[in-house]
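In what follows, a single structure is set out as structure tokens and then discussed.
Omission of a single protein chain aside, the complex is shown with its protein chains in their original locations.
Presenting chain A:
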Amino acid sequence: MPFSWKHQFFHIFLLLVSCRHIKTKTPGPTPPPLAPISPLPTADRSVVFKGESHTEKLEVLNPVSLTLECVWAGNHPKLPNITGFWKKDGEAIENSHLTVQLENDQYLIKRVFNIVNEESLGSYSCIFGNEAKVDFLLAAPHIAEVRDKPIVSYVGDSVVIPCKMEEPKPKPNTWKWYKDNGTAKEQIFAAGKLDRFEIKNENGYTKLTVHNLTEADSGLYYCGAVYAIATTMSHVKLKVISIQEPLKPFIAIMVEVIILVTAILLYERSQSKKNSTAGNDVNTDQSHIQVQEENSLEENSSMRQRKI
């Protein structure tokens, strides 16, 4: 998505707006109220475009009353009236059909949406007749993937699984951890110091430490970044194996080393035996000549050394 200043200002605006909202919230796993007690903060987003379609991504942190506006330049020939309507997640919204007039050589559709919880997030589209549309993708900040391959650890050992919300994305209110137990996601609570699980939360990241691993601990783990509007998840797979697994290649390679070393040394032994039996007589003559050479060489080198 191309970076735009409008997006950034909108972002900051939402952040400032949410600061006011946070003071009324209590920390802990209480679900955000469906019907807010105080009136929702408002925000708006306007897109001017030509052509057939356009996509806008919006990061939503807190419940907001969002006004979405689409302004379309139109196609030739430009009809004076055109039907426009809204869709959410691909399905038409009831009572959203209306006739749009051509004003200032443009068509304009506007609607207010109450974004209050996770269901309110998703894809909102404004549609001009059957010709053009804008998709607004509303989502809470996405967590960067921890690791695409599984984290490997050992029975009896401990493991640390991190989760981080990258800068410059807004930091979540808190973090939650879940484990996939086959059917559903089960939340992990790090109760006390004696517990096997340990959760350490800091503003931008969280760490789940699991002690005394067993093979049953293998599986998918989810870290959830909790925002007022929704919780975004990222997952990572944990694989717990026994120490036997790496032991097999270890022993295999050690055996290979022992075999090679023995083979090389035995080969050398056989070679030297061959040499000693073959050239015994020749050697004594040669050594005589060598001794002579050695003696004269000694004299030369000793003379040279005197010069140093």
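The rule is short, and it goes like this: contacts are C-beta pairs under 8 Å (C-beta built on N, C-alpha and C of every residue); 3 or more make two chains touch, one makes a residue touch a chain; residues count from 1.
To be clear about the criterion, contacts and distances are computed from a predicted model.
**Q** Tell me the UniProt name of the left-out chain, picking from "Monocarboxylate transporter 2-like", "Glutamyl-tRNA(Gln) amidotransferase subunit A, mitochondrial", "histidine kinase" or "AP complex subunit beta".
**A** The chain we cannot see is, by its UniProt record, "Monocarboxylate transporter 2-like".
**Q** Using the touch definition from the top, which of A:A73, A:A144 or A:V257 touches the missing chain?
**A** The missing chain is touched by A:V257.
**Q** Return the single residue from A:N62, A:S153, A:T206 or A:T232 that touches the missing chain.
**A** Considering all chains, including the one not shown, the answer is A:S153.
**Q** What residues on chain A make contact with the chain left out of this view?
**A** Touching the chain left out of view, chain A contributes residues 149, 151-154, 157-160, 162, 207, 241, 243, 245-247, 249-254, 257, 260-261, 264-265, 268, 275, 283, 286-287, 290-294, 296-305, 307-308.
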